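Have a look at the structure below before the remarks.
The other protein chains are all here in position, but one chain of the complex has been omitted.
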Amino acid sequence: MNAPGAALLEVDGLNVGFKTSDGLVRAVTDVSFRIDPGEVLAVVGESGSGKSVTALALMKLHPRSAVISGTAMFDGVDLLALGDADMRAVRGNSIAMVFQDPMTALNPVFTVGFQISEAVLAHNDVTKKAAWARTVELLDLVGVPEPRQRASQYPHEFSGGMRQRAMIAMAISNDPKLLIADEPTTALDVTVQAQVMEVLREVRKETGAAMMLITHDLGLVAGAADRVQVMYASRLFEAGAIDDIFYDSRNPYTRALLGSIPQVDSERTERLLAIPGNPPSLLNPSPGCPFMPRCSERVERCTEELPTLLEIRGREHRSRCHLAQELAPISEVLP
Amino acid sequence: MFAYSIRRILTTIPLLLVALYLVYIGVSVTTDPLAEFRLCLPRCQEGYDRIVELYNLDQSVFVRPFGWAADAITGDFGTSNVAGQPVSTVLWERGINSAMIAIPAFLLAAVLALLLSVYSARRQYSAGDYVLTGLSFFGIAFPAFVLGLVLQVIFAIKLPEWTGWKLFYTGGKRTDNIGEIIGTVTLPVVTLATLFVAADSRFGRAAMLEVINSDFIRTARAKGLSERRVIWRHALRNALIPLVTLWALNFSALLGGSVITESVFSWPGLGQILIPALQRPDLDMVMGIVIFTAIITVVFNLLADLLYGVLDPRIRYD
Partner (left out) sequence: MTDSSTTKLEVDIAIATEGLTAEPKSFGKLARERFFKHKLAIAGFIGLVLIASIFVLGPWLSPWAFDEPNVLNRRAGPSRDHPFGTDTIGRDLFVRTTMGGRYSLTIGALVAVLATLIGTLLGSAAGFFGKWIDTVVSQLVNLVLVVPAIIVLSVVALRFGAQPVGIAVVLALLLWTRIARVVRGVVMQFREQEFVMAARAAGAGSGRILFRHILPNVFGAVIVEITLLIGLAIVLESTLSFLGVGVKPPTPTLGNLVFQAKGDINSDPIRVLLPGMFIVAIVLCVNFLGDGLRDAIDPRSRADEKE
């Protein structure tokens, strides 16, 4: 058991690279963070910033072309050092994952119930019948109507929102301590998005699981997360409690992201393309700050020197910016 | 699903009828059953007349196929003059011989292709994968008759010379001794199977790779399932869907391959009699073979359709 106050997950110096014919693509560079039991950590950042790769590396579900270093202490063991069999015992059991696209995340040729009960059977020594009963119970819990009948239907007979509920049911089937949700609502309609977030909230209340919520949508983060960490070009750019990030961000990139949250009444945009310019190539990083070409605050130093991730005023608020302390209060910059 | 298959078969029937009609006319126009008789004419008037009557040669070539069809509907497929037996008897006896090669070859090819595709897809870019890919390139490049001859030279001619073991036989079906029959059948079966394994395993590898890289396989792994279950249960079930279509197509190609393989190994199957029947011409025999292969093709397409419906639940409803 954890000592009180100990972290559930403590990631230290995580690096993930992909060997390609053009060279090494550095998808995650020197990322360190922690998740405490029961809390929600939101991970935000533009497309390609390394959010999914981070999550998959923790589960060791990365492609074979990946090279990984660092440590990830979970419940006293280093996930990254686990062998295949030990890792399998963790997957779907104490750490479970919900993926972005519920349309493709379920196997089309097996019934939804079969796929959920498989997760139950993989980690518990119970009969198939008991696993099926548990499956129906789980579907009921995530708000699938008529769970008994629905369990023996195939994924194509489910709507997108219902499939994502089924995915959540599968993820919580073994009472995980950590739930990793990789953009669980991105592929869904706006109205359904809210419902799925609500289901996630409820199942967390039920199971007490901590959650790593990966998302593009800062609007979603505001209501759901305890802490936020912002990634850019494979690195952590800012991390802190939700209020620190929303009301006292010390990083121009985070501020740019905040400025690009779509208004409630405006047309919803899936991507955070409001920031002009494109993220840099991850192949041959230049020496300076990777955000420099797009940054409105850039100074001479930014071209030569990569800023370090520094603690701000001794709080658990970290930012990677040469000007972290000098930036004007956020209220003066954003409307 | 079943209704869908039936409908599909019904739409191929007119096509088949047209094909039968054209084959009959084609053979009639391109060959002359009276050739031998013309030379000796006044003397062999009797034989000449018999042939004219047998094939209704006094009628227009466009009408003749209907006479054949009228008989065929009553179950009378005529007599083969090459074999000197009723066509139905020849079809039955030689059909069994052909099946002794075609069916084992088909099964062997399907199982091997499946195992090899799983291996190659799981070990993509490994040495073994490269070797298999290279071999399949070679296999595809071999025409059936060259491969058959090469195997024949190596295993039936050179092997006994070098080692004194006479394991394989060629030159047709001579006894009813099971051991010898197996020794005779092995080389044609391997020839035929190799051709399909080479092509199918490359297709299977691509199908398997596509499945292995899909989201739901990641989900299966994220559940903590064993790798064995992920591959053999989750991935294979999906990769089988395109493979079944391919196997249905294979079966028609298998018939063509049989003609050649049977010729190479002098195996008394249907394929071996086809060429003499075309040359003679033995119209009734040719039509018998065409209709026989057509029925088999239709039956196997139906089976494939049904299997498809079992494998892919999405089909039942769209």
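Think of it as A and B in the order they're written, each chain with its own count starting at 1.
Convention: a residue touches a chain if its C-beta (ideal position, glycine included) is under 8 Å from a C-beta of that chain, and two chains touch if they have at least 3 such contacts.
In this text the structure is predicted, and so the values were computed from the model without any measurement.
Student: Of B:69, B:108, B:149 or B:236, which residue touches the hidden chain?
Tutor: B:149
Student: Among B:22, B:61 or B:111, which one is in touch with the chain left out?
Tutor: B:22
Student: Tell me which of B:76, B:180 or B:210 is the one touching the absent chain.
Tutor: Of these options, the touching residue for the absent chain is B:210.
Student: Please output the residues of chain B touching the missing chain, sorted low to high.
Tutor: Output for chain B: 12, 15-16, 18-19, 22-23, 26-27, 29-31, 124, 133, 137-138, 140-146, 149-150, 152-153, 157-158, 202-203, 205-207, 209-210, 252, 255-256, 259-260, 263, 274-275, 278-279, 286, 289-290, 293-294, 297.
Note that only the chains that are shown with their structure count from here on.
Student: Taking each chain's centre as its mean C-alpha position, how far apart are chain A and chain B in Å?
Tutor: 54
Student: Can you list the residues on chain A that touch chain B in the complex?
Tutor: 59, 61, 84, 88-93, 96-97, 99, 101, 104-110, 115, 118-119, 122-123, 154, 156-157, 167, 170
Student: Over in the complex, which chain B residues touch chain A? Could you list them?
Tutor: 214-216, 218-227, 234, 237-238, 241, 311-314, 317
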